[in-house]
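Starting off with a structure, shown below.
Missing here is one protein chain; the remaining ones are kept as they sit in the complex.
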Amino acid sequence: MTRFGIPQFPGSCDETDTLLACSRVGEAELLWHKDKDLKGVDVVVVPGGFSYGDYLRVGAIPPFSPVMQAVKEFAAEGGLVLGICNGFQVLTEAGLLPGALLPNVNLAFTCRQVDLVVENVETPLTHEFAPTERISVPAKHTTGRYFAPTEMLNALEAEGQIILRYAEGHNFNGSVNDIAGVCNERRNVFGLMPHPEHAVDPLTGSDDGLKLFSSLASAAGVPA
Amino acid sequence: MTTAQAPHIALGLTDPEFELIVEKMGREPNATELAMFSLMWSEHCSYKHSKKILGQLPVEGPHLLMGPGENAGAVTVGDGLAIAFKVESHNHPSAVEPFQGAATGVGGILRDIFAVGARPIAVLDSLRFGELSSQRSRYLADQAVAGIGHYGNSIGVPTIGGEIYFESPYEQNCLVNAMALGLAPVDQLIKSAAAGVGNHLVLFGASTGRDGIGGASVLASAELGDDDGSKRPTVQVGDPFEESKLVECCLELLGKDLLASLQDLGAAGLTSASSEMASKGEVGLDIHVDRVPLREQGMEPFEIMVSESQERMLCVVTPELLDEVLSVCDKWDLHHAVIGEVTDTRHMKIYENGELVGDMPVPALVDDCPVYTLAPEEPTEQIYPAPSVDSEAARAARAAFDDNAQGILTALLASDNISSRRHYFERYDCIVGSRTTKRPEQAEAAVLHLWKQNESGAPIPGPSIAVSIDGSGRKVAADPYRGTIGNVLECAANIACVGGEPLGLTNCLNFGNPEKPHIAWQLTESVKGMRDACNALKLPVVGGNVSLYNQSADGPIYPTPVVGIVGGVPDPAVVATNTFAEEELFVGLIGPFEPTLAASELAKLIGDELPTRLPDLDLAKHAESLTLVRDAVRAGTIKVARDISEGGLATALAECSLGGVGATIDIAPLVERVSRAYPDAEPHQHARTALFGEGPGGIVVAGSREDLLALSNSAASMGFLALGTTGGQLLTISDPTGTLKEVSLPASEIQRIHGGALSERVSS
Partner (left out) sequence: MAVKATVLIRPKEGILDPQGEAVENALPALGFSGVSHVHVGRLVELEIEDPSQLESMCEKLLANPLIEDYEVVTASA
């Protein structure tokens, strides 16, 4: 079974939700921010929330925590890493993902179910989806406007590093090119602003996000 | 302030109260003692004006685990699980600084919840501001909502429901009530009584500053200087990041069974927290103020004792567990200090650097505050002026009033108290925690699934709960007794609509100055109404809060008893939604609904005077009807259920069409009922009242034809009325009297009007 590790910082909010989502497709455990120990997990999912209070600048402080030092090494060795919302912000600040997240154009925290289009299905995160598959997943954040300088943006588009886009009319935060999720060049580190861990059960709204986790689980290549 | 004013007067104590303190103490209190007495003998801590009448509320019930008097009430919800919940006001701080006032209101109510050992799982809020035509009201609403969102979102507790209303009596005195719910294994609930002579008193969490010292600053010694306002902040600033660590720390401490008791620091800070613990435990406490971690220098003992710095907790620990407790605090990077010990003296003794600076008998401080008998007097006429609304919707309602039902309906749908609250609730995280199975606008009440985890951590089904918070002020202003019953019934109806069995109720009584006879009358009648409604529903009051003196030079607020009910739901997958999503469903109306335009939203829009009385109601019948609806929802017979509230039946039907499917409706049966009730009125009045009249007890339901016809037989005595069928894009409501232009609106048009009105209004 694939083992997921979820770093927990003071101020993390969605770590339990992420744990529950991962445990539907594998085994999952929390990783304490003060420990530089990933406990041998196969996939790391950096959860949403307001790590270290989001003080200074969202996602700025966690990259210097012991657990994120270990995550950087893990990613450098090709390990699969997904950051969701604040986790995405942390991964961009840690230099593991290109670009940055800016305040929403409406300047307000916004919690809304949005439609996304899967842009690239040839990644460990999305290989179980059909090309251009449309999924419904909630988003909730204040600082989710994806930004990359033009040159970087062109490269991301050309290299297929845009993995998810907001469907037409759903880009409430003003992200450039409607980008909702990106990956690094090596395609082992991923970041999403919307929350697939809150879309794993029809009872709580939708289970469209579950396939992202099962894709990761199967891509990790651990025998069941 | 005149220099001649005695300190106790400035602190809100009367001369007789001060004399009683001197008598109980056997001497005059010093500054520290006086500060502490003034807080403990305030309305907030002593309930001195409300205690006598609150005693009549029912506090027993089969599901009750913890009732009034603890930090929060609690009920059992099955599977060994308890839900702790409470609503509390933060009205005055929010009027001063809406963002921080509302934020710290949420922080405070959350601490009440984890102080009893429960993990906070949801917040709801009940907000009242002046009319949206006022720029200040728009600002206050915007900032209060932002503050609630800031705190709740950042701490990872979803805000799953609530209400927001705009009425001119709240212009100078907004209401910010927040309700929180927490989940705990029944055997992990903890009380706050201090116990074990010789045990340590540990203060942990944030450091202590001069936040919220406010009125007590008159006690500042001369060396502080009379005009040094910078030393006297009255606004508390919240830090949800600190509180998120505090939650985890407290739950870890309780999970490891390391604490003898736990108490949060709220209003009245260390004074209230420590003396309440001592009182309940029938012990004494020695407190050393010099050991309290401070964020400002030179704080005097009284300042430390009354500070309202946020995000702090107080616990009692046995000596052998102290090291382990402090190491858990260290793990979560929280300040901590052993600030005192439990004693057998039954005195609160305050020390500074070893010197005794305060010494008070605990009973004098906590129990001996005089309790006053209200002097209620029913006013001879309505004390509130007729509402006057300056909005496009109000103008449209006035233009359409005489003969155009569609015009009235579209005006109501766009009005400030009825249009979609999406503009506000989207600023709250309503899903964190993965328990929210019905989000705002998806059902009449929020529904939370209390999943558990199996051995490998995956979620497995558990019980569910429904929760709603309600409190019309205008109807209570019209008739405090019947209006309050209406509030309880509306809240209970919301719970019934999702198949919930009401388990417990929490209340927040927001009123004006109870020393005024007409306010005393409102309060007395309102509590009577709440008592009778709770008795009829067999619903215990688990606790709550009283907020008095809500008035300004313009007069008192509308009396606003806000109630929150938690209900048990056996299966979260079998819950009625509140919109027509399917074609060919049979639509009916259940309940002893007797609509009246008196004090309704329509009456407000056209500027009608408030009445002085609302129609009588048969409480037993209402209770029976709600049970019937609940059972039918649980059986899957009722698939759609919507409580008729502001804007009456036509508005409820239009809101049902927000799902995208319309309906063909004939309201003849309700018109007939109305004409029986008001035989002297004209046909157009009958039609208008049936369409837009309000009152408790009406629930629009939809289900299959066979199911609902079967239900209508058993529900005949409950006043079941067949209204029509769902289907198509249009909502049509015909008028059997032929006096009003009938309603024919596409569902998409209803969505557009209802969905966009509020954000347009607040951004204009």
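For reference, chains read A and B in written order, and residue numbers begin at 1 within each chain.
Note that a contact is a pair of C-beta atoms (placed from the backbone, for glycine too) under 8 Å apart; a residue touches a chain by one contact, two chains touch by 3 or more.
These numbers were taken from a predicted model, which means no experiment stands behind them.
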Partner chains on view for the chain not depicted: A
Hidden-chain contact residue, picked from the options A:E27, A:E93 or A:E128: A:E93
Among A:M1, A:L30 or A:A60, residue touching the chain not depicted: A:A60
Options A:M1, A:L30, A:L102 or A:V121, residue touching the unrepresented chain: A:L102
Residue of A:P66, A:G160 or A:G174 touching the missing chain in the full complex: A:G174
Touching residues on chain A - with respect to the absent chain: 56-57, 60-61, 64, 93, 99-100, 102-107, 145, 147-149, 174
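Assume only the chains that are shown with their structure count from here on.
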Chain A-chain B separation of Cα centroids, rounded to whole Å: 36
Complex contacts: residues of chain B adjacent to chain A: 146, 149-150, 153-156, 239-241, 244-245, 332-333, 426-437, 439, 449, 451, 453, 456-459, 572-573
Complex contacts: residues of chain A adjacent to chain B: 10-14, 16-17, 19-20, 23-24, 27-29, 49-50, 52-55, 108-112, 138, 140, 195, 197-198, 201, 203-205
